[in-house]
Structure formats: structure tokens, C-alpha cells
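Here the complex is missing a single protein chain, while all its other protein chains stay put.
Then we have chain A:
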Amino acid sequence: MKKNIKYLAGLCLMALGMSSCEYDNYDEPKLLFDGNIVYNGEPIGVSYNDVYFQLWEEGWQTFGNIGVAIDQDGSFSSLLFAGDYKLIIPADQGPFMNLTNQESGSDTIPLNINGSMNMDIEVLPYYMIRNVDISGNSSEVTANFGLEQIITDANARGVNEVVLYLSKTAFVDGRTSISSARLGGGDITDMSSIQLTTGVPDMTPTQGYVFARVGLRIEGVEDMLFSSIERIDF
């Protein structure tokens, strides 16, 4: 009998455990908020998992934010609940400066999410990488490109270096590169026409392609600016 009671008690607890979830769980967030970080409508490439913006929603007891990472091609997406959010790109994030939002009068972007929403966020990059042409074969890869300086006023910053990275996968930056070529900012003679060439190393297992893109490191800015990723088959 004693055993039975314990058994029954256990069953009751289990039943309680399984049914109780109905009461304390919310539905998962369903509204898709996505878009790109852009300059004049053109997405800005960055390295993966490095550049974030923050979404703050007021009215909660503990104050925290939702960090949304910007993908390599400048896109982002996040699933949210309906509500009023404030979007902030922290000042030290990304190879760009924030624009003043007309509605809030600061760089904070007010956001009302009541359905799925697609929005591009305009920012002011220090530079843009222009006319990128990357080509190569199984022994070496060459990139031709130019730099356009966008911010030329008191906030202008110099070029620290430009780098051509090769990677085995579609994640391309210094962390994953298997070969790179770099040119210091002081060694650039013509900003409109820069050439970088780097060799293709042996890969294990062998593969008939690499991914490549060029990156620009700006003086005093941690996050690099990147061109779009090119796949080179050979």
C-alpha cells in the first residue's frame, strides 16, 4: 500500500509537471524584424558576430537589451514580440557613424513592432569599398578595388590597412583566413585603384574553390569594413 501511495504521488507530480507548462509559458516571438545596415541603400559588409545593435523595450522590471547581430552582408533579422522598442547602435560598433534620427532627435531609432517589418537602417560609413573585382586561379587570387572616403569633415579617419582574405568557407575575415595580403594605409598611393594579390595555400581536404573578400581597417575603429564575398572556382 505504501508503495502504491508513493507511486501515485509520483504520477500526480508528473501529471502536474506536464500540465503546468500551459500556465507559465508565453507563445514564442513570431514577428520578423529584418533588413540591412545601408549607406544610400547599399548594404555595408562587416565580419560575422562582431557588430551588434541593441533593442530596448521599456516597462520590464529588469532592464536589459536584445542584441541583434549584423551578418557578413550587412543584413540582420530578429524574431520579436509586438511592442514599442528603441533601436540603438552603440557608438563603438561597426565601421560607421550613426545618423541622427528625425523622430527622436538623437541616434536612437524608435520602433513600433505590430507586425513583421522590413527596415533598412541608414548609417554613415567612414569609407566605402568600390569597384571590387576579385579573380584568381588555383595558385593565386587578385583583388582590384578602390576606396571612397565618405566622411571627410572633422570626424574623418585615416586608413590603417587594407587586407585581402581567402577562406575555405563562406565566412571570410581574419579569423578564418587561410591566406591574406595586406597593405598599410601609408603605402597606398592611389585610393581609387588598389591591387592585392595572395597565394592559394594547399587545403586539406582539397577543394576546387575559395571564398575571398577585401577588408578595410580604419584608424581607431575596431570593426573592419568588408566588400561582399566572392566565390572563386578553379
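In this text, a residue touches a chain if its C-beta (ideal position, glycine included) is under 8 Å from a C-beta of that chain, and two chains touch if they have at least 3 such contacts; residues count from 1.
Note that contacts and distances are computed from a predicted model.
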Chain not displayed: protein name in its UniProt record ("NADH:ubiquinone reductase (Na(+)-transporting) subunit E", "4Fe-4S binding protein", "RagB/SusD family nutrient uptake outer membrane protein" or "Cytochrome c oxidase subunit 1"): "RagB/SusD family nutrient uptake outer membrane protein"
Contact partner of the left-out chain, one of A:42, A:148, A:187 or A:222: A:222
Selected from A:28, A:58, A:92 or A:153 as touching the chain missing from the view: A:92
Interface with the unshown chain - residue positions in chain A: 62-64, 92, 174-178, 180, 220-222
